[in-house]
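Only one protein chain is missing from this complex, and each of the others stays in its spot.
For reference, chains read A, B and C in written order, and residue numbers begin at 1 within each chain.
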């Protein structure tokens, strides 16, 4: 699997982003997409780049539906061909 | 347009990444995709998230075709709904 | 407090980074620095930018001491002046 981590930053929508992040997490839950929420970003996993991209696009859609006029998204993707990885395997590897 | 910036880091492929970045830039040129190369990342622009994603995926494909077994990609996306932006308009705004 | 998230990527040191991340976490534990490990990055908090920077530098030192010849570090910093934040308050805000 491909493991990724992303953060969305609503610009021009006040200093607090909590309700936007909650809305993104709600979207992920409703879509049945597993994620791990951290203090600064949300980790996800998917079989393909398309799925990762679709999640990022949907997260942006959640914010634009909440009237956010500009969204900065930061994404980090771990694409590994030599062995299968998952969010859990990556967490385990650090222990 | 959506403006983005990305970097690909080949893991387990030596310390030098120049030839991989050159290969990614060659792919962009051949595909007719405009970009601005910086010391640490490459800026691109596209009409849709799908296009941004396709470019990121293709960049990963360039590296995996060069036998890189693990690729870390860092992406930053600026999605703005209140006015049209481009790489050039963003550069101009800082001057 | 300032909340930050960072990842270190050893270049030219094989495809697996687990032992390097473990070494960074060991350093954090020994130094009494609280952190939250995620699948793709490690969250930290500090009173000042200097402390955040010192942690990043030390993490790089851990890897260079392990003979890593090139280290890419990705950092995201949340510096907020309108209210006090912490890793925990940020996690709570998303729930």
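Some observations on this one:
Note that in this section a contact is a pair of C-beta atoms (placed from the backbone, for glycine too) under 8 Å apart; a residue touches a chain by one contact, two chains touch by 3 or more.
Source: prediction; values computed, not measured.
When you scan A:11, A:33 or A:54 for touch with the missing chain, the hit is A:11.
Where subunit B meets the missing chain, the touching residues are 3-5, 7, 15-18, 21-22, 25, 36-41, 43, 74, 76, 78, 80, 82, 87-88, 90-91, 93-95.
Within the complete assembly, residues 9-17, 69-70, 72, 74 of subunit A touch the chain that is not shown. If you put the missing chain back, the residues of subunit C touching it would be 12, 49-50, 52-53, 56-57, 60, 64, 68-82.
To be clear about the criterion, only the chains that are shown with their structure count from here on.
Subunit A and subunit C have CA centres that are 19 Å apart.
Shown for subunit A are the residues in touch with two or more other chains, namely 74, 76, 78, 80, 82.
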